[in-house]
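What you see is the complex with one protein chain gone and the rest in place.
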Amino acid sequence: MTTLLDILSWVLLTLGGLSILIGGIGALRMPDLYTRMHAASVTDSMGAILVLVGIMLQAGWSLATIKLIAVLLFLLLTSPTSSYALASAALLAGTRPFEESVQDDDEGQE
Amino acid sequence: MYYVVTIATLVTMGLALIRAVLGPSVYDRVLAVNMIGTKTVLLLSVIAFLYGRPDFLDLALAYALINFIGVLAVLEFFRNRALRRSTERDKGGVNK
Partner (left out) sequence: MIVIFGIFLLTLLVITAIAIVRTDNLFVAVMLMGIASLLIAGNFFLLDAADVALTEAAVGAGISTVLFLSALALTSERERAKSSNKLLSLVVVAAAAMILIYATFDKPRFGDPGAPVQTHVAPWYLEKTPEYIDIPNVVTAVLGSFRGYDTLGEVFVVFTAGIGVLFLLGSGVPLGSLPQDKINEGLRHHLIPRVVGRVLIPFILLFGLYVQFHGEYGPGGGFQAGAIIAASIILFALLEGEQRALSVLSARVLLGLIAIGPLIYGAVGVAGILLGGNFLDYSVLSSNPVKGQQLGILLIEAGVGITVTGVLLSVFHAFAARGR
């Protein structure tokens, strides 16, 4: 049983590390602010969930697991809010998305 | 087993730092700071287990909080500055 848990957390931790790395490379190489935000949010959501669940499996049923659940809930609740606030602030300040990436539906209405 | 995740997180912090130094607009830099903050939270959680000291998880929670408040504060102040500058321009005004 413990070997199964160990293998499972190994897999989850490695996938989590990979997601974080992919998000980091994306944030560096993407052409525009909004696409970089997409990349960064991969690290905050997938990376955080996989890594923290992987550690939780190692911790078993203890106080540490409850604290980890609290950290995970907090991260999942606040990182989309920060991305939203950042994107709306950038949009209202006039940063335009990359020309080839998207069609702005609000154009002409502002 | 935790070393892989730690190395991945540290490398990502380095990449985000490069984005913070390079980023042409100020919002790129805010994004990079937010990323480094959340990566620090994950790094702390993993290293707390690496050390076998699970009571260090309070720090991870505190960092997550501080990061959130910091990003919102930065955005609020940019907004206020832009607003004040535009009202001063509208009043024909004094350049502070």
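As written, the chain order gives the labels A and B, with residue 1 at the start of each chain.
Throughout what follows, contacts are C-beta pairs under 8 Å (C-beta built on N, C-alpha and C of every residue); 3 or more make two chains touch, one makes a residue touch a chain.
Since we're looking at a predicted model, the values are computed, not measured.
Asks: For review purposes, identify every residue of chain B that touches the missing chain, sorted by number.
Replies: Per the touch rule, chain B residues meeting the hidden chain are 3, 6, 10, 13-14, 17, 20-21, 26, 29-30, 32-33, 36-37, 40, 43-44, 47, 50-51, 53, 55-56, 58-59, 61-63, 65-70, 72-81, 83-84, 87, 96.
Asks: On chain A, what residues meet the omitted chain?
Replies: Residues of chain A in contact with the hidden chain: 74, 77-78, 81, 84-85, 88.
Keep in mind that, in the parts below, only the chains that are shown with their structure count from here on.
Asks: Under the touch definition given earlier, write down the residues of chain B that touch chain A in their complex.
Replies: Where chain B meets chain A, its residues are 1-2, 4-5, 7-9, 11-13, 15-16, 18-19, 25, 27-28, 30-32, 34-35, 38-39, 41-42, 45-46, 49, 54-55, 57-58, 60-61, 64-65, 68, 71-72, 75, 78-79, 82.
Asks: Hey, which residues of chain A end up touching chain B in the complex?
Replies: The touching residues are 6, 9-10, 13-14, 16-18, 20-21, 23-25, 27-28, 33, 36-37, 40, 43-44, 47-48, 51-52, 54-55, 58-59, 62-64, 67-68, 70-71, 74-75, 78-79, 81-82, 85-86, 89-90, 92-93, 95.
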